[in-house]
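First the structure, which I've put down as structure tokens, then a few questions once you've had a look.
Of the protein chains in this complex, all but one are displayed in their positions.
We call the chains A and B, going by the order they appear; numbering starts again at 1 in every chain.
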Amino acid sequence: MAAVAETSTMPVDPRRSGNSDPARTARRGMPLLPALVLLLIFMAGPVIYSIYLAFTNKAVRGEGADSTSMVGFANFTEAFSQPDFWNAMWLTLVFTVVSGVIGQNVLGMALALLLRKCAAWVSWITGTVVIGAWIIPEVVAGYLWYTFLSGDGSLNKVFGWFGLGPQDWLISAPIVAVSFANIWRGTAFSMLTYSAALSQLDPEVEESAAIDGAGPMRRFWSITVPLIRRSIMTNLLLTTLQTLSVFGLIFVMTGGGPGTESQTLPLYMYEQAFSFGQLGYGTAVALLLLLVGGVAALAYLKVLPKEDL
Amino acid sequence: MSTEAPALPRTAKRPRSREAAVKTGSSGILLIVAFLFCIPLVWVILASFDKNASLAVSWPGSPTFDNYRGVLNEKTTYRPIWNSLLLCGGGTIITVVCAALAAYPLSRYRSRGTRPFLMTIIFASGLPITAIMIPVYAMFVQVNLIDSMPAAAAFLAASSLPYAIFLMKNFMDGVPHELEESAWTEGAGMVRTLWSIVLPLMRPGTAVVTMLTFVGMWGNFFVPFMLLLSPDKLPAAVSLFTFSSQYGQVQYGQLAAFSILYSLPVALLYLLLGRRLRDGFVAAGGVKG
Partner (left out) sequence: MPDPQPGVSRRTALWFTAGSVIALPLGLAGCGSDSSDAVKLTYKQFGSGTIMGDFLRGVVNEYSASGSGSAVDLIPLVASENDYYTKTELMMSSGRTSPDLVYEDTFILRSDVAAGYLRPIDDYLATWPDWKLYYPTTQDAVKYTDGKHYGVPLSTDTRAIWFNRKLLAKAGLPETWQPKTWDDILTAARAIKQKLPGVIPINIWSSKAMGEATSMQGFEMLLYGTDSTLYDESRGKWVTGSKGFVDALQFMRTVSAEKLGLQLSDALDPNMGDRLYNVLWPNEKIAMAVDGSWIPGAWIGGSWPDWSKSMSVAKMPTQHGAAPGLVTMSGGFCWAIPKHAQHPDKAFDFVRTMCNRKNNTDYCIKDSQIAVRSDTAAEPTYQKSTPTTKFMTDLVKSTTYRPALAPYPQISNAIQIACEAMLIGSKTPAAAAATYDSMLIDIVGRDQTMKAGA
């Protein structure tokens, strides 16, 4: 891959030597300035304020709004004692693993592999449709899937043609329903990533393996996967982080219901902070969500060699 | 000769026919997948031409453009979409410019701070924006920026910066250094090198970042809703909520028509950048670590 060659040329670059000159470091860091200023003001500020809020009993309405006081870790212990929180945590993990880690990645990889072998016009059509699903605004995608899965929706029409009984997945298996919607919406990114990674592979390696008599599955697992391992890990990391914070899609499709059967952490947090006005508690939940993302990120980065970042 | 001649083409033909079979098979499977991906879109298209659309999928009794006529006016569509273009277009420009600038030193120099910075950036890209909206609102009130479109665009830009910087840095890693070195010897500054040498070589990568950033902003309802007040400044994402009325009825036909109109700008951008989009991923060898 190009990337491997890239890192190896780095040390040759003469401008890389002499890190000790602070003036030069500052000058080199200059282009970072606009981004840093924006990030510090608009992201770091609110995040730090959020961390403070998570340790208070701040509320937007009711008595708590008038007088805010520090409550230590009370919001966190409160969360850990709530079955609803654990329910939301569990659903978040299910949703992320099913729709992000497995669904989008497997389907994306399968599409990428097939796209190499198919006719050009088919590749164009499939690419356009899958990417089309990706660029549709989230709220619109939510409506589409709601109508697709609801009682009189297209899915039941299709089931009807095959003589199958109607389903109501939005009610009976809401987390599965929203996971499918998220696979539909997010597969394009994995497909593009994997297509690109595969296109960089040297066809001769695969061909020689084929001549040695390796079957397609073996070739895939023992040659293709190791070669594009880094693309896979990075893509897994990015899809995991994106899926963890999905809000609009689920909010439009099920609103977290029925009951709390599809209430993932972002929806739980929204309910606590906005419906109940419990800002301190809601922010604490948000931080815990962030922590889950952090753990996932660390896990992936652990697998990636240091020089890859 | 006569015995061998037919044998040769046969051995050459066999893999070719297998290849053809694989090609047909793959194409068939992909077409089925493409078809399945299209089914959820059926409702929005049918309903947009149906005056009495409901949530059920049904063939419009008498297809009509009434829904489109109903929403194609200044208040419902033109102004919100224009606002969206200003807000998301402005935000995207800020993001892409800042990300390109930031990515350059990250890609070209290594210092002790690079890896922690990149880790923070990756981490921040997973930040649920809903979670920090109330602190952001409080901050905007303090500095009197509520209801300011440029400030809202700047916030949108900041919130999509982490992801953009990360991707941009990856794409930039794929651009060879040799050309820059000659530019440096000629005394060109960093900005000029970036602008006239690096960026032209990574147009596809820039297209990917632009597309991702714009699409992300275009669908964002919560940020503009919290930070803007005046009805004439609100973007299209917020107008989506105007199709349900007080009594719980939703004008589904108009909602569908508006959804289509609302998705058009991103679709156009995709058509414009579509080929680059795939090239961009290829150029980076996929998104690598």
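Note that in this section a contact is a pair of C-beta atoms (placed from the backbone, for glycine too) under 8 Å apart; a residue touches a chain by one contact, two chains touch by 3 or more.
Computed from a prediction, not measured in an experiment: that's the story for all the values here.
Within the full complex, the chain left out of the display contacts the shown chains A, B.
Here one chain is not drawn; of A:22, A:165, A:226 or A:259, the residue touching it is A:259. From the set B:72, B:119 or B:145, the residue in touch with the chain omitted from the display is B:145, counting the whole complex.
Checked against the hidden chain, the listed residues B:26, B:67 or B:251 yield one contact partner: B:251. Although one chain is not shown, part of chain B still touches it, namely residues 54-55, 76, 94, 97-98, 101, 134, 137-138, 141-151, 153-154, 157, 181, 184-185, 187-191, 225-226, 229-231, 234, 238-239, 241-251. Think of the hidden chain as still there; on chain A it touches residues 14-15, 24, 27, 30-31, 33-34, 37-38, 41, 59-66, 146, 150-151, 168, 170-171, 254-255, 257-260, 271, 273-278.
By definition in this document, only the chains that are shown with their structure count from here on.
Spacing of chain A relative to chain B, judged by their CA centroids, is 15 angstrom.
Residue ranges on chain A touching chain B, taken from their complex, read 1-3, 6, 9-10, 13, 15-16, 19, 25, 28-36, 38-39, 41-43, 45-47, 49-50, 53, 60, 111, 114-115, 117-119, 122-123, 125-140, 143-148, 150-155, 157-158, 184, 192-197, 199-200, 228, 230-231, 233-235, 237-238, 240-242, 244-245, 247-248, 266, 269-270, 273, 279, 282-283, 286-287, 289-290, 293-294, 297, 301, 304, 306, 308-309. Chain B meets chain A in the complex at residues 22-23, 26-27, 29-31, 33-34, 37-44, 47, 54-58, 94, 97-99, 101-102, 104-106, 108-112, 115, 118-119, 122-132, 134-136, 138-139, 154-155, 157-159, 161-162, 165, 173-174, 176-177, 181, 184, 190-191, 194, 211, 215, 218-219, 221, 237, 240, 255, 259, 262-263, 266-267, 270, 274, 277-278, 281-289.
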